[in-house]
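Yeah, one chain of the complex is gone here, protein chain that is, but the others are all in their spots.
After this line comes chain A, so read on.
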Amino acid sequence: LVFTEEDKYGLYSNLLFKYFLAEGVVCGHDLFVASAKEHPDHILKELPAPLLDDTYRNELGEEATAVKSEDFQDSMKIAWRYQNLPKIEASPTTSTKFGHYYDVSKTMSPELFQSVKWHSFYLHEELSLQPKMKTCNMNSAYARLLQSIQRIIYQEGFDGSDPQKKQKNILRIGIQSLGSMLWGDDICSSDTPEDINSLTKFLYVLRGLLRKSLSACIITVPAHLIQNKAIMERVTNLSDTVVGLESFIGSERETNPLYKDYHGLVHVHQIPRLNSLICDVSDTKDLAFRLKRKLFTIERLHLPPDLSDTVSRASKQDLAESAKLLSSGCGAMAIGKKHLDF
């Protein structure tokens, strides 16, 4: 279960969401798209087109949707993916070709899309139906979504319940802007929400569904709107991967010379530790993303060269401050006390 904390205006997390789904189309997986904001048909029409040109692949690093590696195993993983899975351009490992590249300026052709089976859940169309499962005090929109997912998993045999089905496939589930007011949950608008446990219960049941079947899921959540931080802590414990996207739009970092090449930062808060005692932690913790005209890349954040003679003391201090924030570490391994980071 990949939990993605959305950036403030949702631009980049949407992009990530679409990349996940596009990869599913290219790999021939089934898709399930749920949203309360946009009709899933619209979302699916705007998937980026895959780049099938080899020269592009050689130039860039890997297209890293970490979730893809988990797809090819039978166990389900729920990854909370905060942010886009970073592509480490700084150290390309050309030997592994993992995933595909996408051209953001073009949308996916309808023919490619027809070959894939997809299901959608648009909240406002589903409101008329009554949930058949016990809602157990959960927000009814979440309950309906769970019921829908469970139904698809069961009917299409992703949970192995149909031994006749010869070819196993993977279901990619994408849920957009969970927890926002459009889903009927008030955790984003109030300090003391009415039902603080709806989202966490939903996640627990979703985790159970994912573990039981061949599916992977990405959820984006407007975490910056959630007032109650206790919810975020609980949610982090319930997910496999947690990634946060922080865009620079409108913040003071936009003009910070440290960040001039990038559009935002990628915070990896947690990575999955499944089926083993240890997890695979990469060397670098500081990742940033940028959106070029055709490509969305995530790279290792490196300081720009300090070439200017006239860099004032104030801006040097800013750089030092920003550098302090860089090495905050990854939750699955160890995060140091804040004031000791250096």
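Throughout what follows, a residue touches a chain if its C-beta (ideal position, glycine included) is under 8 Å from a C-beta of that chain, and two chains touch if they have at least 3 such contacts; residues count from 1.
Going forward, contacts and distances are computed from a predicted model.
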item	value
Which of "Elongator complex protein 6", "Glycosyltransferases", "Cullin family profile domain-containing protein" or "U3 small nucleolar RNA-interacting protein 2" matches, in UniProt, the chain that is not displayed	"Elongator complex protein 6"
Options A:15, A:123, A:238 or A:265, residue touching the unrepresented chain	A:238
Omitted-chain contact residue, chosen from A:141, A:170 or A:209	A:209
Among A:119, A:201 or A:263, residue touching the chain not depicted	A:201
For chain A, residues in touch with the removed chain	75-76, 133-134, 136-137, 146-147, 150, 197, 200-201, 203-205, 207-209, 211-212, 228-230, 233-234, 237-238, 273-278, 281, 283, 285, 327-337, 340-341
